[in-house]
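Structure in structure tokens, see below.
Note that one protein chain is taken out, while the other chains of the complex remain in position.
So, subunit A:
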Amino acid sequence: MQDSELMMEGFNLMLLGMGFVFVFLTVLVIATTLMSKIILQFFKGEPTPASLPATARPGALPGGQSPDLIAAITAAIHLHRQNKQQKK
């Protein structure tokens, strides 16, 4: 008699508990989705951390020269030295 009462109590707790957890988290899903939508709507131009413009262009060197320019200069120097050696 008392055993079946205990089982009933456990069963009730399970139904109530699982039900409540799902209802609560469903409400939270709805609230979160709404909140995100509203924020994204109102603050569209807001830069998100991931889309922040990079402060420095990738590959740029400390002096500000582009890698292409450096490559061209290096090639020119190399050519110049080779020419000099041939003349000797």
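The definition used in the following text is that a residue touches a chain if its C-beta (ideal position, glycine included) is under 8 Å from a C-beta of that chain, and two chains touch if they have at least 3 such contacts; residues count from 1.
We adopt the following convention: contacts and distances are computed from a predicted model.
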In UniProt, the chain not displayed here, chosen among "Thiamine biosynthesis protein ThiS", "FeS cluster assembly protein SufB", "Oxaloacetate decarboxylase beta chain" or "ABC transporter", goes by "Oxaloacetate decarboxylase beta chain"
Against the hidden chain, subunit A presents residues 3-4, 6-7, 9-11, 13-14, 16-18, 20-22, 24-29, 31-33, 35-36, 39-40, 43, 46, 48-51
